[in-house]
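The complex is shown incomplete by one protein chain, all other protein chains being positioned as in the whole.
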Amino acid sequence: MSLDANRSALRRSLADGLLRRGPLEAVATTIIAAGVVMLMQPFSLTLYSWSFATTLLGTVMFTIVSKVRE
Amino acid sequence: MNELSASSRIAYRAAMVRPGVARRIRGLSDRTLAWLFITPTIVLLLAINIFPLLWTIYLSFTNYRANRPNAPVIWLGADWYQSILTDPDVWAAMQVTAHFVIWTVVIETVIGFGLAFLIDKKFRGHGIWTTIILLPMMLSPAVVGNFWTFLYQPQIGLFNYVVAFFTGRDASSFQMLGDVKLSPWAIVIVDVWMWTPYVMLICLAGLRSIPDYIYEAAEVDRASKWRQFWSITLPMALPFIMLAVLFRGIENFKMFDMVNLLTGGGPGSTTEVASITLKRAAFESWRTGYSSAFAIILFVSVFGLANIYVKALNKVKSR
Partner (left out) sequence: MTSANTAHSVVEPSTGTRRLAGSIVVLYAIITMIPLVWIMLTAFKSPDDAISYPPKVTFKPSLEGFCNLFTTRSRQTPDFIRSLGPPQGLCDSIARSRNMVVAGPSNYAPRFVNSLIIAFGSTVLAVALGTLAAYGFSRFRVPLKGDLLFFILSTRMMPPIAVAIPIYLMYRTVGLSDTRLGMILLYTSVNVSLAVWLLKGFIDEIPREYEEAAMVDGYTRFQAFVKVVLPQATTGIAATAIFCLIFAWNEYAFAVLLTSGNAQTAPPFIPIIIGEGGQDWPAVAAGTTLFVVPIVVFTVLLRKHLLRGITFGAVRK
């Protein structure tokens, strides 16, 4: 019985780890930052062209993720 | 003590309440009252911020020109976005912005943190000197930009005179605002002058939030001052530094007023930051559709960064 409890706790913590707000928010933050860097970097016009889409993706993701319960 | 006087005042006033009015307002539940209180603000923001934003999004897909309001409006889809995001000139403006943002933020953070660190030593009279240092950031960026053009005058300006005095060069041999190499730095200098106090103030709050007992424990462990700085002071002040960096980054990313008055984007387009490109497209060539698309691109970037900023704000708040 105690083993069972342990296993379900493990499963829950795994699900929490993947769908928790913290890590997802960190990913969204990274995408936004990447988008802004792409917008202003002087190296590649292609990266510049895709910057807006990246930032938009990150921002939308951040907005959705912030709805996920802590 | 305060509570007592407040409640006695309340008891006195309660006797004066007219029953009719009281009953009518008592009829409002807290829920209704909450909405009554919040709605005016939301309505104002919807009318003056959100509605225009939605309109901008619509315009960014059309060929509308504000100086020809009666011309037929054609739906262009994402054409403007495509042309902006493949335009090397706009890309160049973004790099000018990057130069401005990166250097101002780096220099302001270094000087601002340094000043905060020194002020935190609580020397005599630090209060008054802190207030004096804070003055520049309270001024109007437009007025600041304008009077710095006076200081930067090659013949008569104080800045050129001081540089000439210390380097021995001729004061009229260089033009801070007219030279292609110098003007990007001219705007950085003014921004640093104006906004270093901001970074300083927030860093100071960070330093003051570090409890003394941590340093006392470090002293007991005989950690050197150098070590204490790197393993206590800096990490503990970091959330505050991040806050200042993000805010200055966002503000300078959309910088308009000061640069517009100092250089107006010139000479050529060497100081043409994104907002000035946008202003030229929107209010000089009247390419409203195009500039709307550009505005949306800038807005999304700022909005994304604002999300991160609020996250940093909450982190600091929970300290």
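Each chain gets a letter, A and B, in the order it is written, and its residues are counted from 1.
We adopt the following convention: contacts are C-beta pairs under 8 Å (C-beta built on N, C-alpha and C of every residue); 3 or more make two chains touch, one makes a residue touch a chain.
No experiment lies behind these values; they were computed from the predicted model shown.
Trainee: Taking the full complex into account, what residues of chain B touch the chain not shown?
Mentor: Per the touch rule, chain B residues meeting the hidden chain are 3, 6-7, 9-11, 13-14, 17, 22, 25-26, 28, 30-31, 33-38, 40-42, 44-45, 47-53, 55-56, 59, 66, 115, 118-119, 121-127, 129-136, 138-143, 145-148, 150-151, 155-158, 161, 171, 193, 196-198, 201-202, 204-205, 208, 212, 215-216, 219, 240, 243, 250, 254, 256-257, 260-261, 275, 278-279, 282-283, 288, 291-292, 295-296, 298-299, 302-303, 305-306, 309-310, 313-314, 316-317.
Quick note on the criterion: only the chains that are shown with their structure count from here on.
Trainee: Counting only Cα atoms for the centres, state how far chain A is from chain B in Å.
Mentor: Using C-alpha averages as centres, the distance is 26 Å.
Trainee: So in the complex, the part of chain A that touches chain B is made up of which residues?
Mentor: 25, 28-29, 32-33, 35-36, 39-42, 45, 48-52, 55-56, 58-59, 62-63, 66
Trainee: If you look only at chain B, which of its residues touch chain A in the complex?
Mentor: Answer in residue numbers: 81, 85-86, 88, 91, 94-95, 97-98, 101, 297, 300-301, 303-305, 307-308, 311.
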